[in-house]
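Note that one protein chain of the assembly has been removed; the remaining protein chains are unaltered in position.
The first chain written gets the first letter, and so on, giving A, B and C; residue counts start at 1 in each chain.
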Amino acid sequence: MAEINNEKLIQRLSRIEGQVGGIKRMLENDRYCVDIIHQINAAQAGLEKVKKLILDRHVRGCVTRGIQNGDNSIVEELLEVIERSFK
Amino acid sequence: MAEINNEKLIQRLSRIEGQVGGIKRMLENDRYCVDIIHQINAAQAGLEKVKKLILDRHVRGCVTRGIQNGDNSIVEELLEVIERSFK
Amino acid sequence: MAEINNEKLIQRLSRIEGQVGGIKRMLENDRYCVDIIHQINAAQAGLEKVKKLILDRHVRGCVTRGIQNGDNSIVEELLEVIERSFK
Partner (left out) sequence: MAEINNEKLIQRLSRIEGQVGGIKRMLENDRYCVDIIHQINAAQAGLEKVKKLILDRHVRGCVTRGIQNGDNSIVEELLEVIERSFK
């Protein structure tokens, strides 16, 4: 996975923002629950992807440099992020 | 869990929309990856909660009425929603 | 998804039991962490599948009959199971 730039990430987040706005309108228009749930799934998948891309960048960048410089706290922080971010 | 009204759900979604906007600004301002990931976790937890509240309402309402009226397709649909929405 | 019988489910669980035993042997033999993690993923996917099959059977059977008989506590219980079992 090639490193991703901020612009691409912000584009993805704008799309997710639009999806969340769309879900609000679906509720206002009393759309069918199941259709709303599918839209929430799509927004969640979008956020999960952005999170993985940022974690990816973090590990290749900050974590790798930190370890090379003997900074062990970056390893502790990474483990805590994984613990809190995934399931 | 008492049934939730649309207004409350829309309020929750507005908050999530704001969080996603905040994440965009964090990226624009080159904020620390780990802080951004924590904000994404918060937005994801918000969506998960809204999804569970809507599923809850769906099961108590549409699914219960459907089964009472002998509509078995609502059961198939519910199982598919659970399959696609959780893990 | 057709309803599944107990025999098939027990076969799946025997396979998972074997996988967990295999993971223990991998640890005893100091196998590479990443290979062990992949085996744990496989066992987890197996349990997830069994859980979904049992939930499926529960919804088609007990829940449907309960609702037809006007037993609303079965709906509350189902919602609690979903809440606790997924994510």
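In the analysis below, a residue touches a chain if its C-beta (ideal position, glycine included) is under 8 Å from a C-beta of that chain, and two chains touch if they have at least 3 such contacts.
Everything quoted here is computed from the prediction, not taken from an experiment.
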Chains in view that touch the one left out, judged over the entire complex: A, C
Touching the absent chain when the full complex is considered, from A:Lys8, A:Arg25, A:His38 or A:Arg60: A:Arg60
Where the missing chain touches subunit C, by residue: 6, 9-10, 13-14, 16-17, 20-21, 23-24, 27-28, 30, 33-34, 36-38, 40-41, 43-44, 47-48, 50-51, 54-55, 57-58, 61-62, 77, 81, 84-85
Interface residues of subunit A (partner: the chain not displayed): 1, 48, 52, 55-56, 59-60, 63-64, 67-68, 72, 75, 78-79, 82-83, 85-87
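Keep in mind that, in the parts below, only the chains that are shown with their structure count from here on.
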Overall pattern in which the protein chains touch one another (line/ring/star/complete/other): line
Geometric centre distance via CA averages, subunit B-subunit A, whole Å: 16
Per-residue multi-chain contacts in subunit C, two or more chains: 87
